[in-house]
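Structure first, commentary second.
Only a single protein chain was left out; the remaining protein chains are all shown in position.
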Amino acid sequence: MRGRAARVLALVVLAVLILFPVYFTIAGSLMKPGDIASAPPSLFPHGITFHNYRGVFRAVPLGRQYFNSTLVSVVITLAQLVCAVLSAYAFVFLALPLKRTLFAVFLLTLMVPWESIIIPNYLFMADHRLRNTYLALVLPFLAGGFGTFLLRQSFRTFPVELRDAAVLDGASHGRFLFTILLPLSRPALASVGIFVFLSAWNQFLWPLLITDSPRMQTLQIGLASLNDAEAADPGLILAGVTLALVPTAALVAFGQRFLVRGLTAGAVR
Amino acid sequence: MRQAATAGRRGLGRERLLGLALVAPSLAVFGFFIFWPLVRTFQLSTTGQDLFGRADRQVGLANFTAVLHDSQFGQVLAVTAGYVVLTVIPSILFALVLGLLLQNPLRGMRFLRSAFAMPFAYSVAAASVVFAALFNPAIGIANYLVTRLGFAPVQWLTQPGTALISVAITTVWMNVGYNMLVILAGVGGVDEQLYEAARLDGAGTFRIARSITVPLITPSLFFLVVVDTIASLQSFGQIRVLTRGGPTGHTTTLVYWIYHTAFENGASDYGEGSAQAVVLLLVVILITAIQFGVLERRVIYR
Partner (left out) sequence: MRPSYLRLLTAGVAAGALAITAGCSGSSGGGSGSSNASAPASDVLNKAGDVTVTFWHEMKGNNGDALNALVAKFNAAHAGKITVKPVFEGNYDDAVTKYKAAVQAKQTPSLIQVYDVGSGFLSDSGQTIPVQSFADEDHFSLDDLQPAIKGYYSKNGKLQSMPFNSSVPLLYINATAFKKAGLDPTKPPTTLDEIRSDAQKLKSSGAVKYPFNAAIYGWYFEQLTAEAGKPYCNNDNGRTARATDVTFDDPEQIQFLSWWKGMLADGLASNTGRNTDDAQAAFKSGTIGMGFESTGVLGGYLAAAGSKFQVATAPFPKVQSSDAGGPIIGGASLWIDGPGHSAAEQRAAWEFVKFLVQPENAAYWHTKTGYFPVTKAALDQPVDKAWVAQKPQFQTAIDELKSSPSTTATQGCLLGSLPQVRALVETAIESVLTSGKDPKAALDQAASQAKDLITKYNAAVGK
């Protein structure tokens, strides 16, 4: 059928366009400097070399920066999840005073762009000698309005019957939360967790401003400074990018169903 | 209505305390790192700095007049608006096309979905660095391909007009994966029977897409508009890696302008930077108001 052929063609063209940079990342990392830094550049590697992968660790402490990014992102994600669960619980299941006002405060935090308050936060860290510390990378992000917002919506749809049954059984708030509510809220928790983790993983301006020691920088800054430092050696830079991609690429390739459900929980409602 | 059935006032009082205790951690973080800095931004915007950036004098509204009268101010606003438009609309359009193309099960669709979602695995820095190499004026492959196709080489990052487009291309490429996944999820929620009925009525592919699929996924589309716009307004990494705000400031958005005034080239003009930050805040509030006031009305909820 012509419609089918047209569809396939369109998909192939789009695939080439979208996947070319991915091909370039991997192929380029395996090219020798003569291949990639030449004019005209070659599209295909003439002989594969792993020398770029050895060199990239000499150029920047990439392993350490990987660790930094992971540690910071995990800490932020866990902290935000805890704060969001506690706050959402309070908003939905407890007689919280000034509930409307407090919720408005939470919503307000979503309206304020981080970049418009970055200067005072930077000065605070600089004045208190917190530059180049994990604390500074993590502290401002230990709580976030998005998680609370999403979890509140999720908790609100929790079946009343289950809640009433738990109360009749004499369950305390803690027991209800941990043994009933949370296990059944896994999709929402996953969605918050993924969203927060990715935001933390992707941060650029804040780590750029408050770290300058290569060993305390995050992966993103490391990649950018690799780009600056080794501009004459694109193969090296691409090796760094390839290495940085491995976990997230694995997530996309194998965890798609999980990703889709998690990421869109907030959208489709 | 949802409150636990507690007995007596003492129980209620304790519950109230518990509630406050549960929101306290979040509020503490917000207070310290969002609201207090917000106040500080306004305060700083009326100060002048010494050599090291320490505020040491009051200058009233001088920073604001400097910002508003800055010859670059109009350009910064235009670049920001242009950048948002150049990224949000193509990101959603491409993803929509992909989503519609991939909705009916084709052989190997799973594989294609993963393939198209690959850009999602790239962080901002990773994508920017790769595109910087592609767009490199001397040894970049983009120009090599362009010349092989018979066109003149493009000044991707060094020509004022094209530079913003190049940065936008990088951002759109990054967004497409995620946007496509969201749209596919939305499309998956559309009732098959509606398609059946439409086909029975003789509707073609395009008609079905336009009149059934798209309207029914407006919640997802609205979500993407909001999320992509926010991401666009906050874009920094791409600009810093690809163009550093140039050439001649043609890729300097509001956020980059703040960075440039307050931090770049060894600067420490926190007073004027804070005035610009106030402008950013107002712009974001305005855009959010428009999005929720105007666009959300058109969303079709089921």
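Chains here go by letter, A and B, matching the order in which they are written, and residues are numbered from 1 within each.
Basically, contacts are C-beta pairs under 8 Å (C-beta built on N, C-alpha and C of every residue); 3 or more make two chains touch, one makes a residue touch a chain.
Owing to the predicted nature of the structure, the values given are computational and were not obtained by experimental measurement.
Asker: Which residue from B:117, B:142, B:157 or B:172 sits in contact with the chain not drawn here?
Answerer: B:157
Asker: Which one, B:136, B:170, B:213 or B:234, makes contact with the chain that was left out?
Answerer: Residue touching the absent chain, from the options given: B:136.
Asker: Decide which residue listed in B:82, B:189 or B:246 touches the omitted chain of the complex.
Answerer: B:246
Asker: Just the residue numbers, please: which parts of subunit A touch the chain that's not shown?
Answerer: 37-39, 123, 126-129, 131, 212-214, 225, 228-232
Asker: Please identify, in ascending order, the residues of subunit B that touch the omitted chain?
Answerer: That gives, for subunit B, the contact residues 48-54, 71, 136-139, 155, 157-160, 244, 246-249, 263-269.
FYI, only the chains that are shown with their structure count from here on.
Asker: Provide the residue numbers of subunit A that touch subunit B in the complex, in ascending order.
Answerer: 3, 7-8, 10-11, 14-15, 18-19, 21-22, 24-25, 28, 36-41, 43, 82-84, 86-87, 89-97, 102, 105-106, 109, 111-121, 123-124, 139-143, 145, 148, 156, 160, 163-164, 167, 173, 201-202, 204-205, 208-209, 219-221, 223-224, 226-227, 234, 237-238, 240-241, 244-245, 248-249, 251-253, 256, 259-261, 263-264, 266-269
Asker: Show which residues of subunit B lie in contact with subunit A when the two form their complex.
Answerer: Residues of subunit B touching subunit A: 2-6, 12, 15-16, 18-20, 22-23, 25-30, 33-34, 36-38, 40-41, 44, 53, 94, 97-98, 101-102, 106, 110, 112-134, 136, 138-141, 144, 173, 176-178, 181-182, 184-186, 189, 205, 219-220, 223-224, 230, 233-234, 236-237, 240-241, 255, 258-259, 262-263, 270, 273-274, 277-278, 280-281, 284-285, 288.
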